[in-house]
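Heads up, one of the protein chains got dropped from this complex, but the rest are sitting where they should.
Letters A, B and C name the chains as they come in the text, with residue numbers starting at 1 for each one.
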Amino acid sequence: MNFDLSSEQIMLRDSANRYVKECGASPKSTDAEVSLIQDFAKLGWLGLSLPEKCGGVGGSAIDVMVLCEELGRGLLLEPYLSVLLAGELLLASEVDAKAAQGGVVSSLLANIVSGNTSIATALYEADSRFELARQSCVAQVCEQGYTLNGTKSFVLNGAQADQLLISARTQGQFNDASGISLFLLDRKTPGLALDPYYSFDGLPMATLSLSNVVLRKEACLVSNTALPIMEAAIEKVIIALSAQALGAMETLLYSSIEYCQLRQQFGKKITQFQAVQHRFVDMYMACEEVRSLLYAAAIKQVESAPDAKLITAMLKVKVGEAGRFLGEQSVQLHGAMGFTEDLLVGRLYKRLLAIDTLFGNADYHLKRVIKLS
Amino acid sequence: MNFDLSSEQIMLRDSANRYVKECGASPKSTDAEVSLIQDFAKLGWLGLSLPEKCGGVGGSAIDVMVLCEELGRGLLLEPYLSVLLAGELLLASEVDAKAAQGGVVSSLLANIVSGNTSIATALYEADSRFELARQSCVAQVCEQGYTLNGTKSFVLNGAQADQLLISARTQGQFNDASGISLFLLDRKTPGLALDPYYSFDGLPMATLSLSNVVLRKEACLVSNTALPIMEAAIEKVIIALSAQALGAMETLLYSSIEYCQLRQQFGKKITQFQAVQHRFVDMYMACEEVRSLLYAAAIKQVESAPDAKLITAMLKVKVGEAGRFLGEQSVQLHGAMGFTEDLLVGRLYKRLLAIDTLFGNADYHLKRVIKLS
Amino acid sequence: MDLNFSAEDELFRLQVRDYFKNDYPKDIIAKVSAGKSMVKADYQRSEQALAKKGWLAVNWPKEHGGPGWSVVQRYIFDEELEIAGALNVIPMGLLYFGPVLYTFGSEAQRERWLPGILNSTTFWAQGYSEPGAGSDLASLTCRADRQGDEYCINGSKIWTSYAHFADWIFCLVRTDPASTRHDGISFICVDIRSPGVEVIPIRSIDGEHHLNRVEFNNVRVPIENRIGDEGKGWHYAQYLLGHERTSYAHVGARKAELALIKNAARTAGVGGSSLLKDPLFASKLARTEIAVKTLEYTTLRILSATQVGAAPGNESSILKILATECAQAVSTLMLELAGADGLTEKAVSLPLSERQGLSGAMCTEKYLFDRAQTIYGGTTEIQKNVIAKQVLGLRS
Partner (left out) sequence: MDLNFSAEDELFRLQVRDYFKNDYPKDIIAKVSAGKSMVKADYQRSEQALAKKGWLAVNWPKEHGGPGWSVVQRYIFDEELEIAGALNVIPMGLLYFGPVLYTFGSEAQRERWLPGILNSTTFWAQGYSEPGAGSDLASLTCRADRQGDEYCINGSKIWTSYAHFADWIFCLVRTDPASTRHDGISFICVDIRSPGVEVIPIRSIDGEHHLNRVEFNNVRVPIENRIGDEGKGWHYAQYLLGHERTSYAHVGARKAELALIKNAARTAGVGGSSLLKDPLFASKLARTEIAVKTLEYTTLRILSATQVGAAPGNESSILKILATECAQAVSTLMLELAGADGLTEKAVSLPLSERQGLSGAMCTEKYLFDRAQTIYGGTTEIQKNVIAKQVLGLRS
């Protein structure tokens, strides 16, 4: 039983910390994204959790957590989450015998790790309310392979990616757990239309419309059994996302303290008011609570513990609520300054709000806790 | 639109306030109960909401509220709630043609108002979890009238009463809304056993066991349609109970302030700490919020407004939560002193906890708000 | 005690409702409900429509061009305006400056400035807050030095809502450089187009432009632009605050939002099912409904006391806390309603929008915008200090 980082993890943390400090917070622009991808590839981060045979580092969920906490601390937005999610799905699809054929997946992974190919994953639909089993996008068997029709929403980096991973229903009804498949396609595939936009926290997103998109049989990486694979991949992404949240929360806490140390009201530093001090303590405690559940969830994932899912769901509840609390309080303690778009505080806050929503908000995961415990 | 008390209501409030101050908080003893009943009868309070033909004053829910706020302020425990509940039920039963026969009900009411007869009401059962429709106590038609079997729990003043009003099922299943009847019986009726105890806040309660209790046909005051009558009576009792809660909350607030004004910690009065000051403001705001909903609920009841039930359910949610908040904070702010049994703070706190539970706790009424709105 | 409005007031309510239904600009209501950014022309058209009816300067007495309404009539008017989804007036000239002007201004000043406010041809901004002063207004440092018949103003004002729409700005400035705290502050009106005035936009976290910084660099203002006596400005500003007891309530807006939320929730569950059947959402909704009802009856209690002159004067702090927290509770519920739809920027229209006139982006924007509620007009923390001291008698 220990919670210490290994020396490699400490090195990873320190180098990420340095890089993030040099970079500054990401601006909202696709150019910035592209240059980040190249940096991340060079630093070996894109392949952090991927196996060495694909050019990756073979790191664990704990390593990913260490990196992501630092990315979150500096509000360095994507591209990492997209790579992590796609990587996990592709790795799982390799296990599926059919998909491994021709080494398509492993060469794609190698290209992702090197930054030569960018990839995005489209799992959710607009009316799914975080339920992955809700897949009304349909893939019908046809002569050439499959014909896909439907719409996928909230696709991170959807318009920037060369390749897309898409879930669609090959069997069953809208909400059935089985009958969901995973497809790989090129963004230039005829019938695929992209509607790009930004999320309110500045991430590039897109809505994908599939209109009689015809794919070869080999494009189906996982047939009918994709749901548990998608769920498992998202479990890992939640650890990474929660680590980003913790980094952002601590930056918010300490930058709010710094700001309030400098400001006077009624002849006193704002930090001298006891009500403000106790608020900061509540914020600090919230960070510590997130850290405890984050470490536990990451370790349990590495150890494939039977309660790994439960602890991860608990973590996402805590991250969603603590993140909103930290954000709201930081804005309040900054006063009108906190309400402006320019300050980092507002951007970190919006990032935390978005993190609550991504991959299921606090209430969604609270219901999972009820089911799992 | 006005929220002012009439001059009669101000007189009622002031005389109740004086009486309560002279009395002091009620000790936990049946003797005290008996002497209170006599005082209340003399002061005309037992008949406050009952019609003049029974010797009552014919007052409204607002008058009852005015009286009860003062009773709660001084932690003057029962006997009023039992009289109010039974009175409402008896009045409603008079409307039922069969029951009016022989003037039994109106002479009973007159005896209650004069303090000559004490009465208790047994509606709930141990596993009903606040659901009135849950009635597993059964009344079967027999040659003489009815035979009753079953158990009623949490009967306020059950062991002290001369007469008992009991609900029992005459038709249908455990949880059916219809088929519930209301019976009047003497405490000395053969087959009726009483197990007396106190609630944790010091109110006398009892569990009633009915074993082949045989009643004449006339003992049935309401046949099969008692549920809406019970619900309506409880609506009125909730106003009274909430007014008691508000009185208790304000006493808690101001006695906590007084205590903290006198106590020093680290060279300062406890009330000089900003975190404590803001806590007191939160407590004060909670009282104001209860007062707003209480006034609205009372007025809507008098006006038979279509949303009277909804506002009363909202009030009970607020009273339950605000009462617990006030109680918990008062204990915390008193420090170890607040944890002792002797101080009024602990007794008021326990009273507020009990009020939350009586006639359905905050969660129960929150579910009613969901249904009604 | 009763909750009924008088027959007269009920008749008045019907007239107001009828007006907003039939005579008020429909396109403005449509634009508000679509969550579009409002431009100056929208405000002007809305206000001039109200002015035409004589219903613009709702809190002014008749003698100065107001409708001379009772507090209850004004409450009913505000509620109906918000339930109808009409545009709230910009309060700077109408609610804040106007009463100072007709109470403390000279005859000449009234004649000069009241008409422009009354017909919505002149827009005003409020120059109170300063960088570094926050809610502690008494520490302000923007100075006006007397030079002959003029003041020369130097300094900064910040968080000036709608200064980018304004023709004039009324400022609290320090005219006595030796003074500290509340004394030595004067109330001066400045033509915002004067040389040396610069209005710098500040973008808010909801992505919109509501706020500005206003810089004064040797701005010369004639002394006749000063309201009342020199050095008494603070007291003029304070006087008005006590009279604006229920302006934060916005009960009508909260009711309208709840109705929108309930309507949208009916199809916002998985696959278009009802979110109202989700017990966690339903219980949050119920709690929010309790909060709105509590706000409504608290506001009415204060109105009732004001009617008979019994309001002790601290209601504005109590109501400020209650009303702003209620507003935040409602827009937090909107965020919950939006779910993943709330992730998108304003530009994007997604299902919640298509179905029910409440897009995810509008929900997020409203939630973010409402964070300002507990900050402006004195933070919640400061209101609690005021209640602790003035209502509960606690000294620090």
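Following the convention adopted for this analysis, a residue touches a chain if its C-beta (ideal position, glycine included) is under 8 Å from a C-beta of that chain, and two chains touch if they have at least 3 such contacts.
Worth saying up front: this structure is predicted, and the values here are computed from it rather than measured.
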With touch as defined up top, name the shown chains that contact the chain not shown.
A, B, C
Option touching the unshown chain, where A:39, A:176, A:289 or A:341 are the choices
A:289
Given that one chain is not shown, which residue among A:36, A:57, A:155 or A:311 touches it?
A:311
Touch criterion as defined above, residue of A:231, A:303 or A:342 at the omitted chain
A:303
Could I get the residues of chain B that touch the absent chain, sorted low to high?
124, 126-131, 134, 136, 153-154, 174-175, 197-200, 205, 263-266, 273, 275-276, 328, 331-332, 335-336, 338-342, 346, 349-350, 353-354, 357-358, 361, 363, 366-367
At which residues does chain C meet the chain that is not included here?
279-280, 283
On chain A, the omitted chain is touched by residues 1-5, 62, 257, 271-272, 274, 277-278, 280-282, 284-285, 288-289, 291-293, 295-296, 298-300, 302-303, 305, 311, 314, 317-318, 366-367, 369-370, 373
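In this text, only the chains that are shown with their structure count from here on.
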What is the distance, in whole Å, between the centres of chain A and chain C, each centre taken as the mean of its C-alpha atoms?
39
Averaging C-alpha coordinates per chain, one finds the centres of chain A and chain B separated by a number of Å equal to 53
Where the CA atoms of chain B average out and where those of chain C average out, how many Å apart are those spots?
43
By residue number and range, which residues of chain A touch two or more other chains?
273, 275
Multi-partner residues in chain C (2 or more other chains touched) are 381, 384
